[in-house]
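This is the structure I have questions about; it appears just below.
Shown here: the complex without one of its protein chains, the others still in place.
Each chain gets a letter, A, B and C, in the order it is written, and its residues are counted from 1.
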Amino acid sequence: MKVTKQLNNIIQANELDFFLEAHNGLSAKIVSEAGFKGIWASGLSISASCGARDRNEISWTEVLDIVERMVNVVDIPILLDGDSGFGDFNNVRCLIKRAERRGVAGICIEDKIFPKTNSFLEGKNQKLVSTREFCGKIMAAKDTQVDHDFCVIARTESLIMGQSVAESIDRCSAYAEAGANAILIHSKKNDADQIQEFSQKWGKRCPVVIVPTTYQNTPTEKFKEMEISLVLWANHLIRSSIRYMQEIADSIMKNQNVYCIDSKIAPLSEVFRLQNTAELEAAEAKYY
Amino acid sequence: MKVTKQLNNIIQANELDFFLEAHNGLSAKIVSEAGFKGIWASGLSISASCGARDRNEISWTEVLDIVERMVNVVDIPILLDGDSGFGDFNNVRCLIKRAERRGVAGICIEDKIFPKTNSFLEGKNQKLVSTREFCGKIMAAKDTQVDHDFCVIARTESLIMGQSVAESIDRCSAYAEAGANAILIHSKKNDADQIQEFSQKWGKRCPVVIVPTTYQNTPTEKFKEMEISLVLWANHLIRSSIRYMQEIADSIMKNQNVYCIDSKIAPLSEVFRLQNTAELEAAEAKYY
Amino acid sequence: MKVTKQLNNIIQANELDFFLEAHNGLSAKIVSEAGFKGIWASGLSISASCGARDRNEISWTEVLDIVERMVNVVDIPILLDGDSGFGDFNNVRCLIKRAERRGVAGICIEDKIFPKTNSFLEGKNQKLVSTREFCGKIMAAKDTQVDHDFCVIARTESLIMGQSVAESIDRCSAYAEAGANAILIHSKKNDADQIQEFSQKWGKRCPVVIVPTTYQNTPTEKFKEMEISLVLWANHLIRSSIRYMQEIADSIMKNQNVYCIDSKIAPLSEVFRLQNTAELEAAEAKYY
Partner (left out) sequence: MKVTKQLNNIIQANELDFFLEAHNGLSAKIVSEAGFKGIWASGLSISASCGARDRNEISWTEVLDIVERMVNVVDIPILLDGDSGFGDFNNVRCLIKRAERRGVAGICIEDKIFPKTNSFLEGKNQKLVSTREFCGKIMAAKDTQVDHDFCVIARTESLIMGQSVAESIDRCSAYAEAGANAILIHSKKNDADQIQEFSQKWGKRCPVVIVPTTYQNTPTEKFKEMEISLVLWANHLIRSSIRYMQEIADSIMKNQNVYCIDSKIAPLSEVFRLQNTAELEAAEAKYY
């Protein structure tokens, strides 16, 4: 089944599903092999992997180049973190045109200004755009996509910016009317109370996506009760790689050798397996 | 000190030094923070991180884009794995021109055909080019570089291809005469005997670089005795990240939550620290 | 009709058609507006427009980036000049995967080594690969494409390299059997005799494409008689732009003003029209 259809089905289904973050082809493959049904191509993680900040320091075409290499290696849908759309409605159109063509299954855009700053950071440029402006972006995105199943998810940073649940509901209602296939309600609270309140008031106008980064201690059962459609575990692989690369680098530095850590890391054969070397050997036999 | 001079000094110095592999801006930063004096921008690791094979499936300009983002975040020299030079002598010239400009401190090219296949794999295209052809590439590289300190390291795959130590010496002598700043002698044996024999016969015609991936159990002290100039630990961070991302992804999948692994991965604050968020806050106060 | 189907129909049709060269989005638009049914994304022209030589100095992903911007602005098929495939059969597979995804309608690859040198130049690396090796590339390309209509055209440089028409027929027969949708027979003679001889002996095993650059004085009627399927005018827009940019640049330099040439160049309004500014204004009214 084509990835756009897969993603659309997951979002529309009456059960909770989970996407895990990936930030390059390798982590995408790992997410896929672990059994997840889809991938969150996280802006934070992609930026971090490049050594850049989550503030649009990496251009939108650089992001597309990275995501295209993820598309190359997995068959599950990739949901692209489109940040605030990399500019105005017209930049959103440029983004959709090329992202869809390169095999992205759907895109999520948020109602902050460009450049956006990560939701968990303070900063003078943590600002929402008007509901009207953001609806224009959603409409522009929906009118640009070619494949009917391509999903546009509207993310509100309303709660992040200190607005009330009622205000968030208003924004999301407008976004759904503008054509969003789902809404993503983001919170930086340490518990899921805001999200729960939002869910109750939201009803089932359209599917709801959440990102439980700060309220990650909430039992998954609770998200099911809230009738959440999709949970994004949004940054856990980049954080895994940081922890372990630091630990291993420090060990090597301290011991001035690598045999001290060799059994603790993946063998070279596992690198080759992930790269699908076997397929190349078969192809050489056929074409070379 | 400019990075080209740093690299040149390390190579010329009469003591053993160590570079650790990095494959993106993030891992480059981690290598730098761990205290290493330089970075090996590994072709295997960069390919693997992209989900591609170590066989020039990633174009040379894609490699440069990735390496430029490493340059952005560290002050230590980056030695670029230039594979077999991405084509003939003229492709080498194109590569040097743009790699040097983008801040790479030196480049290593090897005497295999294009496309190259990873040294530890079998394959019909595991072939050496002639000594004469490879010397042409080295000369072309040296004549193209602008900064006098930029280093070109000539790597021979002679032992990998089953040639004798004597044949390897012949090749490396020619490479040194052609202008290589150092030679890299590669072996896929499980012990360092070949390397030791090479070192003894080589004398000190020019500095020697090694990549102890398969003979990694050799005590570092032994490399010092051999008067090796530089050891490249060539793929240990990508292998670290694979091992741990797989483990964490599997845990999340199995438990359907992230609190089971949260304490085992880097906190979000560490991601922000690595991205140098503090500097952005200071800059906002100044420029915004 | 999708562009792959358009191209396939043109190639299969029993009448002569013509594609004109383009080297960027602008020239692609001009070709389309002039009424041509398709575009030849010429390697020579794309290289030249970048200030580079026709010898794979521009990476294959740089070529794809340029071609993607052509795809953005036209509805007619773009036939990509894939040179010698940017490496071996596996590089061809990487190329096809990404070129097809980005909207290219078909690709032409030639039986020279990588890097290739322009057919009209002398050079030590003007060499053919073996028939067997090139057939492997064709099969690899055909097995990689997803859309059944995507065209792979096999170009032989056999006549260019001084081989006989009989040898060229042998090569092309093998290429057709390997799955090529059409063959391109190239000649650097000043008359069409070789091409005519080839056509007669070839019969109609599969469609024939030609590039009358040196034998451009041949009446088009003659190509029809030979039952040629497609003529590529392969470099005429880049040559137009060179002639006129040089003339205008010299005039401005000499006169130290631009009013001397203003009426001789397109007005700014024409630039805006080609950029489809009107559509943006309408979109602003709708989305902003």
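Here is the rule we go by: a residue touches a chain if its C-beta (ideal position, glycine included) is under 8 Å from a C-beta of that chain, and two chains touch if they have at least 3 such contacts.
Predicted model, so just to flag it, every value in this text is computed and none were measured.
When the full complex is taken into account, the listed residue touching the unshown chain is B:N90, out of B:N24, B:N90, B:Q196 or B:N257. Shown as candidates are C:K5, C:R69 or C:K142; the residue that touches the absent chain is C:R69. Subunit C meets the missing chain through residues 18, 20, 24-31, 33-36, 44, 47-55, 62, 65, 69-70, 72-73, 118, 120-125, 212-213, 216-217, 219-220, 233, 235-250, 252-253, 256-259, 261-262, 264-268, 270-272, 274-277, 280-281, 284, 288. Mapped onto subunit A, the footprint of the missing chain covers residues 53, 55-57, 59-62, 86-88, 90-91, 94, 114-115, 125. Interface residues of subunit B facing the missing partner chain: 68, 71-72, 88-90, 93, 97-98, 101-103, 133, 136-137, 139-140, 280, 283-284, 286-288.
One rule holds in what follows: only the chains that are shown with their structure count from here on.
Centroid distances built from C-alpha atoms place C farthest away from subunit A. Between subunit A and subunit C the centroid-to-centroid distance comes to 38 Å (mean Cα coordinates, whole Å). Averaging C-alpha coordinates per chain places the centre of subunit A 31 Å away from that of subunit B. Subunit B and subunit C have CA centres that are 37 Å apart.
Among the residues of subunit A, those touching two or more other chains are numbered 72, 280, 284, 288.
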